[in-house]
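Of the protein chains in this complex, one is absent; all others appear in place.
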Amino acid sequence: MSDSLKELTETVRVFVDERDWGAFQSPKNLALALCGEAGELAEQLQWLTQEQSRNPEPDRRQRIADECADVLVYLVRIADELGFDLVEAAKAKCLKNEKKYPVELVHGRLKRRDEYER
Amino acid sequence: MSDSLKELTETVRVFVDERDWGAFQSPKNLALALCGEAGELAEQLQWLTQEQSRNPEPDRRQRIADECADVLVYLVRIADELGFDLVEAAKAKCLKNEKKYPVELVHGRLKRRDEYER
Amino acid sequence: MSDSLKELTETVRVFVDERDWGAFQSPKNLALALCGEAGELAEQLQWLTQEQSRNPEPDRRQRIADECADVLVYLVRIADELGFDLVEAAKAKCLKNEKKYPVELVHGRLKRRDEYER
Partner (left out) sequence: MSDSLKELTETVRVFVDERDWGAFQSPKNLALALCGEAGELAEQLQWLTQEQSRNPEPDRRQRIADECADVLVYLVRIADELGFDLVEAAKAKCLKNEKKYPVELVHGRLKRRDEYER
């Protein structure tokens, strides 16, 4: 069985190469494009209540999935251009977060790290 | 061999559950958090030239990877909360884009779809 | 009495000129920087309830004001670099929105324009 994210990375790279778009795909441009897609995701959720955001209607849910997909494509492109492994980076971050947010300090309360009382 | 993104999804879900953070993890909140991380990625690249963004110094490259990791974690959380497959959504989007941006129309020129001349 | 936003535009321009930062202040770079500050604003609000966001504690309120200030500074810079009047642009947009969202169609319901039923 192959890895789904590696496959996607390959698919998207071929898509870009076929169109000769490599010159546009600097990490800087890709970051701007990613912010654009993050903004489109925000637009899908901005006026929903928390509950509506947890149980969106099918159309809305599909649009949210589509916008998440667009963000993922740009993430994959940045990682491919800079040659790092996206999932490894995320796992390393999770390990850091395990220490940064110890269960006994943060249980049931989610804040920015610098906002928990000492 | 297991799938790296499925593993990450599982790891992050356990992380959230152990901290009893489920109540905060509405797709709406997660989208705001994702915009926050997309913004941190932007900050890493904002003053670099295109060339510098392609060849960042090791420290910078690591910070870019870290911010991309943070965005991925929130994407994975949204998909997990709403029960869709992130990579499948991205593959479906790629298929749509194959039609939306036919090679003969867009070769060597990258624009928003509505900006190509007819 | 002078206009507060014109004064701010002038203050920020002098700040940039004194530091010889003009070469960095392309609208493209400024847009990335603005996305960074929008992300910092998002971070201040991401885990708050709606009610908490309406009545933040004094520290939080100050940080929200600070992040809004940062976004405004980059808006002002973009408008100054491209030579358009930010408030005039906003007033023109408001007039368009008056027509796009007629009171009788949208009263009490806020959606994206394409989501109101016909």
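Letters A, B and C mark the chains in the order given here, with residues in each chain numbered from 1 onward.
To be clear about the criterion, a residue touches a chain if its C-beta (ideal position, glycine included) is under 8 Å from a C-beta of that chain, and two chains touch if they have at least 3 such contacts.
Model, not experiment: these values are computed from the prediction.
Participant: Residues on chain A that touch the omitted chain in the whole complex?
Facilitator: Residues of chain A in touch with the missing chain: 24, 29, 32-33, 35-40, 42-43, 45-47.
Participant: What does the interface between chain C and the hidden chain look like in terms of residue numbers?
Facilitator: Residue positions of chain C that touch the missing chain: 1-8, 11-12, 15, 18-21, 24, 26-29, 31-32, 34-35, 38-39, 41-42, 44-45, 48-51, 53-54, 56, 61, 64-66, 68-73, 75-76, 78-79, 81-82, 84, 86-87, 89-94, 97-98, 101, 103, 106-108, 110.
Participant: For chain B, which positions touch the chain that isn't shown here?
Facilitator: On the side of chain B, residues 28, 31-32, 35, 43, 47, 50, 110-112 touch the unshown chain.
Going forward, only the chains that are shown with their structure count from here on.
Participant: If I list every residue number at the interface of chain A and chain C, are over half of them used by both copies, so same, or under half, so different?
Facilitator: Counting which numbers both chains contribute, over half are shared, so the two copies meet through the same residues.
Participant: With centres defined as the mean C-alpha position, give me the chain A-chain C separation in Å.
Facilitator: The mean C-alpha positions of chain A and chain C differ by 24 Å.
Participant: Quick one: which residues in chain B touch 2 or more of the other chains?
Facilitator: If we look for residues of chain B contacting two or more partner chains, we find 24, 29, 32, 35, 38-39, 42, 45.
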